[in-house]
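Of the protein chains in this complex, all but one are displayed in their positions.
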Amino acid sequence: MTATTPANPANPPVQQNRKTRRFGMVINLDACTGCGACMMSCAVENNCAPAKDKITDRTGITLMRVFPVNDRQPMPARRSGFVPMPCMQCEHPPCESVCPQQAVELDKLSGIVDQMPQRCFGCRYCIAACPYHARYFNWSDPEWPAGMEQTLNPAVAPRMRGVVEKCDFCHGRLHLAEDQAALEGNDDYTYTPACVEACPTQAIVFGDLNDEESEVTRLAKDPNSFRFLAKLGTEPKVYYHSEHEWRRNLAERTANGSTPAAEGRNS
Amino acid sequence: MTGTLAKPNAIESAEKQWIVRGHERCSTGKFMAWLSPWIGLLLLGLYATYLCLRFGLGETHLDNRFGFGLWIFLDLAVIALGAGAFFSGFLLYILKWKEIKAVINSAVVLGFLCYSGAVAVLAVDVGQPLRSWFTFWHPNTHSMLTEVTFCITCYLIVLSIEYLPILLKNRKFKQVPSFLVFEWELHKLMPVFAGIGVFLSFFHQGSLGGLFGVMRGRPFAFREGFSIWPTTFFLFVLSAAAVGPSFIILTTKLVEKITGKRLVKEDIYRTLAKTTGVLLTIYVALKCTDTLMWLNSTSVRAGVAPWEFYEFRPFGHATLFTEVVIFGMIPALLLLSRRLRERPGLITLGAALACLGVVFNRFVMTIQTLALPTLSFDEFMLYLPNWVEYAVFGGVIAYAVIVYSLSYRYLNLFPQEQDLQLNPKEVGNVPVR
Partner (left out) sequence: MFPFVDGFHWTVGHIVFLTAFGLVAATMAVTMFFVVQRVLDNFRKNRTAAIQWHSDFHDLGEQDRRCRHELTGCAARRECHNSFECGHCADHPRFAQLEPATSAVSLDAFGLDFPSDRLYHRGHTWVRVEEDGTMTIGLDDLGRRLLGTPDRVELPKPGDSLTTNGAAWYAFRNDSPVRVLSPVDGMVIETGGPDQDWYLKVRPTRANPNLAHLLRGAEVSAWLRRELERLQIMVAPAGAGPALADGGSLMEDLPQAQPDANWDAVYGKMFLAP
């Protein structure tokens, strides 16, 4: 990309020495009610086509997905909750290095793991490599019932069949914010992804983890915040927060030396 | 052979003109009868392929948890078995084991079929096959899959070049002077291609192992290693080289069984069996070391309790035992012992177990890796392929059988066949290695 006249809004000038951000999230598991508003708003924002008849929960596209969890205790004593899982936007993404054609890239300016569906040829190696199951494949052609195309978000390109996609922290909204800041001639912007906006209990806090002042940084450093599968060394930028120990124990398979999934096996 | 007195059938006698002079082959009708079920299977596979290409991979039972399924598993298995082509080329052209000549043509054809079949399945397996060339335009040099793509593409070209001289030796083709001279000159430079084939095979067999070994997010597959190569890189190279000769033994014996002819002298079986025996022994030793290191160190650091992987049915401890002992140590022992190698039945058994072992290893690396949960609240999930997946692969098997049958009928795959037909008692004068 080359610099053109600053007056051209379609091609904003590249600014040297731009501030690097590390966008991240803290999701308060205690506040999550499992209502699914984040999933819904995510699908609408990102132009995910309505599921067809044969699509199941294993073949659908849910860039944000709420998993029901429990502590695996026998029933009267069982405690349950929900874990909303977008892409973890890892600092060391296991999906990035495996992609044979550089369709996955960790953006140094935003810290977001970008997926380029237009370059992806659908080998699904990244799906196998991701331990968070945050990647989704378009198993069939996206189709919108007649008239529904009116609801499509013009800031986000729909994906074709046969490519992988994932949460990218609503890059349509990010680009709008970037463009606006560039037009105004400054580098000072932030934005809100759709799921954060939609959450009725405000369980999701979003912001720049590089900004020491931000609420997201403060919450991420809270002793009751954790990240899933931290031992894998992927360094997710999505943190979870809970005052309850059993929820924090969901982070690793071998919390406290036992496997929480012990009863669920042999299925 | 139609007698001079019988009225020769026009098609039959025209078709006979394509068969290598002196080869005894069944009648045209019998050959067509053999081919027809395979053609049927091929057509079914083509229909399933059409479904996938037209309507997308939603036609299969693959899903977001099992992004790799039957196809990737069988691709890995078939490419490992096809290693016989590069390894016998290595033994013949680089190490100059002359007796390998007896099976090299068959091995090259098998290698070509394995690789072209695998590439065909991959073309259906990826979501956007027409974008495959993107890997050459924007290669991510850190990805094992990039290395695999480059190597397999180059190696398929090498295998096609190696197939060419065998094809041009057909009775009709070699009457064309330019074919004859081209074959002659190409054949003389074959060691160059064999050398390139060895280089490429070494790297892509390894990279196929690396494919899984580098998956940091999957503790079941992840391995540490040397520099950029995880241990699975070396284990895959070694296991593929070890079973390559065994696969040649099995296929040759199968062809002998089906055609009711002796095609190679007995001692080539012993040579190949011993090669597998030695390499498999080294492989099993390294595999055991690697498994212990991984279970007790690598995976523990990734947050997995030792042996936890084997607490999910149906992948119990028996899986590991089967892979390492039944399909590893036992065939290694059978093929390593000179006394046991004297018995042809045990050679077949050992070779079959060794081949099953590598197939099972590839199954474990693909399917078990994806089946095991990663997150603490994950459930163990089952995946069963549907008919489309079976049909596509069946189609590729049918393609391989058809092309191999045609090659066997019209080309000289086993140079010793005619000698053995005339002197069935001759067991060969090549010293046993």
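For clarity, chains are labelled A and B in written order, and residue numbers in each chain start from 1.
Convention: a residue touches a chain if its C-beta (ideal position, glycine included) is under 8 Å from a C-beta of that chain, and two chains touch if they have at least 3 such contacts.
As the structure is a prediction and not an experimental result, all values here were calculated from the model.
**Q** Check the whole complex and report which displayed chains the hidden chain contacts.
**A** B
**Q** Pick out which of B:His61, B:Arg131 or B:Lys169 touches the chain that's been left out of the picture.
**A** Considering all chains, including the one not shown, the answer is B:Lys169.
**Q** Among B:Tyr93, B:Phe193, B:Phe247 or B:Tyr269, choose the residue that contacts the chain missing from this document, as touch is defined above.
**A** For the chain that is not drawn, the touching residue is B:Phe193.
**Q** Consider the whole complex, including the chain that is not shown, and state which of B:Phe136, B:Trp307 or B:Phe321 touches that chain.
**A** In the complete complex, the chain left out is touched by residue B:Phe136.
**Q** Footprint of the hidden chain on subunit B, which residues?
**A** 1, 3-5, 8, 13, 20-24, 136-139, 141-142, 146-147, 150, 154, 157-158, 161, 169, 174, 177-178, 180-186, 189, 192-193, 196, 199-200, 412, 415-416, 418-419, 421-424, 429
By our rule, only the chains that are shown with their structure count from here on.
**Q** How big is the gap, in whole Å, between where the Cα atoms of subunit A centre and where those of subunit B centre?
**A** Those two chain centres are 40 Å apart.
**Q** Touching subunit A in the complex: which residues of subunit B?
**A** Residues of subunit B touching subunit A: 55-58, 62-65, 67-68, 125-129, 131-132, 134-135, 137-140, 142-146, 149, 211, 214-219, 301-305, 308, 311-313, 369-370, 373-381.
**Q** Can you tell me which positions in subunit A touch subunit B when the two form their complex?
**A** Those in contact with subunit B are residues 52, 54-56, 58-59, 67, 69, 83, 92, 94-95, 97-103, 119-125, 127-133, 135-141, 160-164, 228-234, 249-255, 257, 259-261, 264-267.
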